[in-house]
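In this view, the complex is presented without one of its protein chains, the others remaining in place.
The first chain written gets the first letter, and so on, giving A, B and C; residue counts start at 1 in each chain.
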Amino acid sequence: MSEKMKAAVMKGIGKIDIEELPIPIPRDEEVLIRIKSVGVCGSDVHYFVEGKIGDYVVKPPFILGHECSGEVVEVGSRVKNLRPGDRVTMEPGIPCGKCEFCRSGRYNLCPDVVFWATPPIDGTFCEYVTHPAYFTYPIASSVSFEEAALVEPLSVGFYAVRRAQVEPGQVALILGSGPIGLVTLEVLLARGITEVIAVDISPLRLEKARELGARYTVNAKADDLKERVMEITRGRGVDVVFETAGSVVTTQMTVELVRKGGKAVLIGLPSVARVDFDVIKVIDKELDVLGIFRYANTYKGCVDLLNAGKVNLATLITHRFPLEKAQEALQFAHEHKMDAIKVVVNVGS
Amino acid sequence: MSEKMKAAVMKGIGKIDIEELPIPIPRDEEVLIRIKSVGVCGSDVHYFVEGKIGDYVVKPPFILGHECSGEVVEVGSRVKNLRPGDRVTMEPGIPCGKCEFCRSGRYNLCPDVVFWATPPIDGTFCEYVTHPAYFTYPIASSVSFEEAALVEPLSVGFYAVRRAQVEPGQVALILGSGPIGLVTLEVLLARGITEVIAVDISPLRLEKARELGARYTVNAKADDLKERVMEITRGRGVDVVFETAGSVVTTQMTVELVRKGGKAVLIGLPSVARVDFDVIKVIDKELDVLGIFRYANTYKGCVDLLNAGKVNLATLITHRFPLEKAQEALQFAHEHKMDAIKVVVNVGS
Amino acid sequence: MSEKMKAAVMKGIGKIDIEELPIPIPRDEEVLIRIKSVGVCGSDVHYFVEGKIGDYVVKPPFILGHECSGEVVEVGSRVKNLRPGDRVTMEPGIPCGKCEFCRSGRYNLCPDVVFWATPPIDGTFCEYVTHPAYFTYPIASSVSFEEAALVEPLSVGFYAVRRAQVEPGQVALILGSGPIGLVTLEVLLARGITEVIAVDISPLRLEKARELGARYTVNAKADDLKERVMEITRGRGVDVVFETAGSVVTTQMTVELVRKGGKAVLIGLPSVARVDFDVIKVIDKELDVLGIFRYANTYKGCVDLLNAGKVNLATLITHRFPLEKAQEALQFAHEHKMDAIKVVVNVGS
Partner (left out) sequence: MSEKMKAAVMKGIGKIDIEELPIPIPRDEEVLIRIKSVGVCGSDVHYFVEGKIGDYVVKPPFILGHECSGEVVEVGSRVKNLRPGDRVTMEPGIPCGKCEFCRSGRYNLCPDVVFWATPPIDGTFCEYVTHPAYFTYPIASSVSFEEAALVEPLSVGFYAVRRAQVEPGQVALILGSGPIGLVTLEVLLARGITEVIAVDISPLRLEKARELGARYTVNAKADDLKERVMEITRGRGVDVVFETAGSVVTTQMTVELVRKGGKAVLIGLPSVARVDFDVIKVIDKELDVLGIFRYANTYKGCVDLLNAGKVNLATLITHRFPLEKAQEALQFAHEHKMDAIKVVVNVGS
């Protein structure tokens, strides 16, 4: 094996160079993985364009990318569940395992998590990474590397649906039909929720939602959303709303559209912190408003759904770039938010 | 409308006569329903053959049957959600709505429930019944009356799966692949649980389980069940076991086959009350052993799954009889437990 | 028994007359109760002063009052759990027992609930009422009628604490130390939560909170609340916040003061519907924001706590009036929000 690898290194805002870096060496509990496919996440684009997200500031050189898959090429001395040649997807955040959050099963809130492409931790737009074996999941031979990379965003939808405890018989509404809205839709359908209403203002995205199986789609630009929802639910409102659009107005709508005793699940971050929010509805309707931050304990379930063909991640991929064109990939994703769904960077042949 | 109807009336053990009875009159909150299809339940067969189940003793004349569907022909003055002509399935037990169980959402435990075909309440092997509108559910035009009748047993599986809180990523085992085992399987699959192991000793039933989508089937007569389960789960055991066979040995096996922290869901009543049970495993593995008694709040979810084609109830029906041959239907079901799956009685044309 | 009774009848805004009305007659499942004590609730004051709350409009003549206790004087033919002479407290809202909310244990959301003193249903500022026996709870001889009347507000705190699933080891914060804040405090203490921070701007109320056992009290006027909370929790934030003050600023503070993965429980209705709310904190901290609307399945627990002396409701009562002075009682409560805690109307000797 060559001791050097290629990596797409962010050198400044909007600028990524391909550089040669040493191939990392796996520790006893780790595996060395040849990266095959990396999805471009909204956070990657944000770091690429703005140089920071909230308190997390990129200090170049820095490697983006955390939605990824690859092939195991070497295993550490204490690794038992994996072998070279295994095709895998990797959970990108390694929590401490010791704090109150980790101990109680909510490791996504661990303050000491080491998460790919969250500064200062380098990500996976490169040829090789090491990773703990216990956060590395084998995939079936029927699953492509591109699909496997998208287990990461799928996890967000999986986690949101679990946290909302939706079940068949309920009506779910998804505000925003971008990648996160669509994977939430797919998880709902895979879990037997037959009544899903997908909302967006992009005809492309709504078409994709229909194709994936949304019972109803609403173009919020063309139609009166509240009227449509009340028509569909005969004035009752939906059991649960998933807000994935991250806009002020959709965040406000959640509590309008949900029934008494229902749930509003907030996933998308609005661009402004403070939203004029109808808290009286939260009280009078006795709602649960639930925030979603990443995910925990989702990879096994997501991989099972993917292996069994219960979700279709391939259909989300609209554009592909090679590693060498990582900069173009990020730039493209930035410029085509409404007409691309998922952009993927493929590494090697 | 004729004021008399036909009813299949149990006159003694093993004896059912067709008699003429007055058509009942719906109260303000009720609807009058022309019965179309009635499934034969194990409890019907038990009453027919033994005359009692535990403390519930049949005092003839008595009408059996509670898994049913039909068409609304008249509605009471306060009924708003239904109209004549609606095709419906009916939840057979009406709870009091006032006791501690009803108030806390576990109305299946209501001591004052009025449940069809549980002595002394007559059931539905007849041409017309009245029923509260709020426990009567419209079905889609794509669903047959036969399928709609089987929402009742489907509800048992639906409720058991909900109570166990199974989710994709988990491995489920079903002991017994009769009607209840198979509907449990269908609910698990509809809810995205891809790894299901179905067990029985009847090749017919296992074939049906495979056809419905069980990832693994085990013939417990031919194979060593524990060995197979540990092979499939790599020594870990399954996340949840559903016991639907009602035999002593399968009840005992539950705690052997489940992983640490897993769940054993008991649905099938063993013929003897006391089972030599490994309670040390319950403690050492920190299991949840969960009893299932009927169901609550399941009909809407079941009807949604059925309407959307996410479950296949038609395939469970192996034999059909007209109302006039209700006695033969029950006798047949009694004599063909292993080579019939579901026997249905159809009423009218 | 006299066939007429006295009642305090609201004849218009701010105007209550004592009138003679027929004593009601209990139905089969009901009891007739001689009212002994009725607490003045904020909603009573609101109706008295404003004539309405949201869509609920008083059409005089109307009787206010729903926090009450009394003595059973007659029982209907089907009542088994109560006898004349029993000292009781009554749950004021009778749900339908049939709708989706009732069936699933959330009967507080029943759209057809019949709730005392919510227009057009008359309340209990009178000498006699009838009530379903199954919503009437006997109290111990050690408990006074005044305390028993306050089981109703206690229920709100009980329900909020249950919904938040607080347990010993957690730190709870209560914003607002009026009646609802104080009963929430009492329930927390009774359930073993030792670390409770009570907040208010009234020294009287804070003194009461201290006396009841709050580990910390903060005068939000005198101190920087966030600073104090972070000092007490060493920068971590509290596990759960109960908002009972109903002000915009306290509602906004909830998400500031709670730790990652914590809960913000909203009980107090702000005077304006829309609050500038930091939803990014809800997402980034992955919070549960939970609305509270009345209560369900709380009376038995509250009565147990009261009977066993685990809560002290007597200390909340700061002012008393006879039924004949119901108008003065409501006027007083209206004018002394900050220096009265609980005003009670006593009926008869």
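To be clear about the criterion, a residue touches a chain if its C-beta (ideal position, glycine included) is under 8 Å from a C-beta of that chain, and two chains touch if they have at least 3 such contacts.
Note that the coordinates shown come from a computational prediction; the quantities given were computed from them, not determined experimentally.
The residue touching the chain not shown here, chosen from C:G12, C:G54, C:P84 or C:G169, is C:G169.
In the complete complex, the hidden chain is touched by one of A:P22, A:P84 or A:G97, namely A:G97. Screening B:I16, B:A220 or B:V289 for touch with the missing chain picks out B:V289.
Listed residues C:R191, C:R274 or C:K325: the one in touch with the omitted chain is C:R191. In the full complex, subunit A makes contact with the omitted chain through residues 96-99, 102-107, 132, 134, 296-297. Think of the hidden chain as still there; on subunit C it touches residues 158, 162, 167-170, 187, 190-192, 194-195, 298, 300-305, 307-308, 310.
For subunit B, the list of residues touching the undisplayed chain reads 54, 101, 106, 108-109, 111, 251, 260-261, 266-270, 273-293.
The rule is short, and it goes like this: only the chains that are shown with their structure count from here on.
Of all chains, the one whose mean C-alpha position sits at the greatest distance from that of subunit B is C. Inter-chain centre distance (subunit A to subunit B, centres taken as mean C-alpha positions): 39 Å.
Chain contacts: subunit C has residues 106 touching two or more partner chains.
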